[in-house]
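Missing here is one protein chain; the remaining ones are kept as they sit in the complex.
== subunit A ==
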């Protein structure tokens, strides 16, 4: 049982990991992530890589929506910008892949700033709709700027290569994607210990008060868009190296909804929430596949039902979480932690 955590300095109060159990669990998590690829088969490695990409992007959206309070339905379009940047750099210049990923983030951050411009005049739902508009316009650009994007047929790119070795297997990609994602999540967690992150939270809680306190809304709202799009861009770049074909249809509007759903299900405005939500929302459709396989002998055309059932479950998860657990999975984890903290006294 733990009574309290005594903190003697601001530094200790601000630390990311404050208690011993937290450090132990983080250690276990890190060890699991390192050990996992040696035990997982190819299918699960594929899923792990895909989850890593989605976690990176969802964390980015969480910075914008969860922490700054600017709702965006354009995350998938931003990812597409990153994916196209990586594809074009890889095909035309053949620059090293880490550089390409950073460039993808930078280009997407610029696009994000432009898309974020309306956020200065409108907010809430209007902004969400403006980002829908922006994502359709980006889609139009991907289809019609054929010299760069090759239109509807899209671009196929060679695998990322590291010191001359092409990274083709999921085992190799795992060692690239998971560390990058971990770094990005760590970066996001640290962001909210800084002046910039605090400003984001102030804007979310009450933008007018924040402005009165001397926080420049213009500056920080656009910064938030830039940071969030940077995350989306890097995630999109990883996506490009993962699937190695980028077409305008790769990033449909529903994928943007997926990310918003992920941070809602996970818990808005918590780092843990972004991770849990992305993992959960990526895994549930996959688990449905097992359910369908299992039902196949009982129901004749179970396989054709998979896609509609996934759509229903996707919607039902959003509705269910918003109605019954608006703070998301992170809150459930929190409750479990509290249970153990208070254990003998409250059950």
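Just so it is clear, a contact is a pair of C-beta atoms (placed from the backbone, for glycine too) under 8 Å apart; a residue touches a chain by one contact, two chains touch by 3 or more; residues count from 1.
Throughout what follows, contacts and distances are computed from a predicted model.
A.B. asks: According to its UniProt entry, is the unseen chain "Hydrogenase maturation factor HypA", "TrkA domain protein", "Amino acid/amide ABC transporter membrane protein 1 (HAAT family)" or "Xanthine dehydrogenase family protein subunit M"?
C.D. replies: UniProt protein name of the non-displayed chain: "Amino acid/amide ABC transporter membrane protein 1 (HAAT family)".
A.B. asks: Just to verify: which one of A:33, A:47, A:113 or A:129 makes contact with the chain not shown?
C.D. replies: In the complete complex, the chain left out is touched by residue A:129.
A.B. asks: For the chain left out of this view, which of A:36, A:305 or A:333 touches it?
C.D. replies: If we include the chain that is not displayed, A:305 is the one touching it.
A.B. asks: Which residue, A:163, A:298 or A:323, contacts the hidden chain when the whole complex is considered?
C.D. replies: Of these options, the touching residue for the absent chain is A:323.
A.B. asks: Tell me, which residues in subunit A touch the chain that this view leaves out?
C.D. replies: Residues 71, 117-118, 121-122, 124-126, 128-130, 132-134, 136-137, 140, 143-144, 206, 208-209, 212, 257, 260-261, 264, 305, 307-319, 322-323, 326 of subunit A touch the chain that is not shown.
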